[in-house]
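A single protein chain has been omitted from the complex, and every remaining protein chain is retained in its original position.
Coming up: chain A.
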Amino acid sequence: MATMRVNELAKDDFFWQIEYKHDRCTLCGRCVAACPFKAIEARVERRRKVVSDDITPNPKVIFQTVPVIKQVVNEYNFCRGCGICEKVCPNDAIRPVRNPDHRFQAKYRSVTGDPFKRGGRNNLVTSARTLDKIKIGRISQMTDPSLDAQRHTFDLLAPFGRVLPPQEIPFEIKDGKLVEREHTPPVRWIYPIIIGDMSIGALSWRMWEALAIATAYLNEEAGIPIRMCTGEGGVPVRLLKSRYLKYMILQIASGHFGWNRIINAMPEMVEDPAGILIKIGQGAKPGDGGLLQAKKVAKHIQEIRGVPKADLLSPPNHQGLYSIEESVQKMFLSFNAAFKFRVPVAIKVAASATSVSVYNNLLRDPYNIVGGFFLDGIDGGTGAAHEISLDHTGHPIVSKLRDCYLAAVHQGKQGQIPLWAAGGMGKGWNLAADAFKMICLGANGIFTGKLMLQLAGCVGNDNGKCNACNTGLCPVGICTQNPILVKRLDIDKVAENIVNYFLSVDHELKKLMAPIGNSSLPVGRSDALIATDKAVADRLKIQYAC
């Protein structure tokens, strides 16, 4: 008897199995051509066939070699379940089917000796989200009329920048009027939703461009002053020198990728950027640096970032920064000074059990220099990460945002360093509801990333579908630099979808503000919320309702 090859990989080990209907397949080859992962291939099979050539039945058994489409079985070309094959097949002949009995991660690690990496989503938490257990329960009526979302005006703007307590604003009274005596930290009033930091490099240049186009359009045509954060990895010089820079928040992270070119372009900038965001950490890989694998470091990315083709690893921390005070000093010295104190400088950290101490500390910063505290929860992140980080490290955002807000309240300093929070915003497809609830819990605004990818046509989800953002093989051209795959992305369509989505979000935000009778953002109005879950209510200090 032959040896049982039980330790070898089989189709049954995969997350996804290809269901192929031989009888429907016309062998057009589209699926094979479309699968970026080379998870399927054309092969031949020897098939037993029963045929009858006579007028009367006269069955004969013949053996024939027929071409078929087959799933590839190895650790590198495994099917991600992206479903592109099904999308391109004209005959419904092929599709990936989830395999509940997979054991791929074990196989992968035991064969490659390498941690399993992927992009996309946290694949473990798929139950109802905390935000979905919260409703807006205080509805104005009778003595306190609700507003009319169509007729009334609403002020949907949030501060970005260091807000001084009133006694510290250098006001003096002249002719019965307050006038400013000297410079104060810049505060920009922007839309309470920022398109969150996804780098050019992690995203394809076309995806990144689509976001930039949508941002400019929203600002200039739709009157929605939204900002986009560039992510770490630089900015095309053309954009740095354009007037659109004012809609961009430039990010610097521990790898400092792309900053050379930003600094070199400064003399030629016609506009200040919207802000600077210093990234200390992010939700998907807290305590871990950014990771752009060499396969995604295409020529233009090398140019923008000023690097050779190699794996680009941002260190987990900023080298040379060993304390909060130092990081504040760094912001103070480099960035504020570089832009002559005209541009707000904010900081982004991964939500963690310790974020509150960091925030408390920043609130006491004597230089009044931190222009925003960006908190990124466990559901954040695109790009590439070790699966172990994606699924098992990090802190949910809702309670941590709340903790930070209440810590500021405790110090009587709420609003002084605006709070921005993200990590799973819009995961249930409704960004407006998430934003509104987060604002009621104390956020000044939120930032969102992955939802933008969904709007662009990302086929991934939270159940392990696709999540191949790290591979450089994104099947829809969002997270890859492969010119053929990138062409799959229709820039104008993506920009249009994003613009349309924000138009509806804007409308929906007003629809939520109107019934609680608020014409400006209800920051900290947790009395407007109720939780249908007792534990959530207790933890967030909001009313419980059942």
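The rule is simple: a residue touches a chain if its C-beta (ideal position, glycine included) is under 8 Å from a C-beta of that chain, and two chains touch if they have at least 3 such contacts; residues count from 1.
The working rule: contacts and distances are computed from a predicted model.
S.K.: Looking only at the UniProt record of the hidden chain, which name from "Extracellular solute-binding protein", "Glutamate synthase", "Fumarate reductase" or "ABC transporter permease" is the right one?
M.R.: Protein name of the absent chain (UniProt record): "Glutamate synthase".
S.K.: For the chain left off this view, which of A:K450, A:K465 or A:R525 is in contact with it?
M.R.: Per the contact definition at the top, the residue touching the missing chain is A:R525.
S.K.: Tell me which residue among A:V163, A:A253 or A:I276 touches the hidden chain in the full complex.
M.R.: A:V163
S.K.: In the complete assembly, which of A:V73, A:V187 or A:A545 touches the absent chain?
M.R.: A:V187
S.K.: Can you say which of A:E41, A:D144 or A:E220 touches the chain missing from this structure?
M.R.: A:D144
S.K.: At which residues does chain A meet the chain that is not included here?
M.R.: 140, 143-145, 147, 152-153, 155, 157, 159, 161, 163-167, 169, 171, 173, 176-180, 184, 187, 189, 409, 411-412, 414-415, 516-520, 522-527
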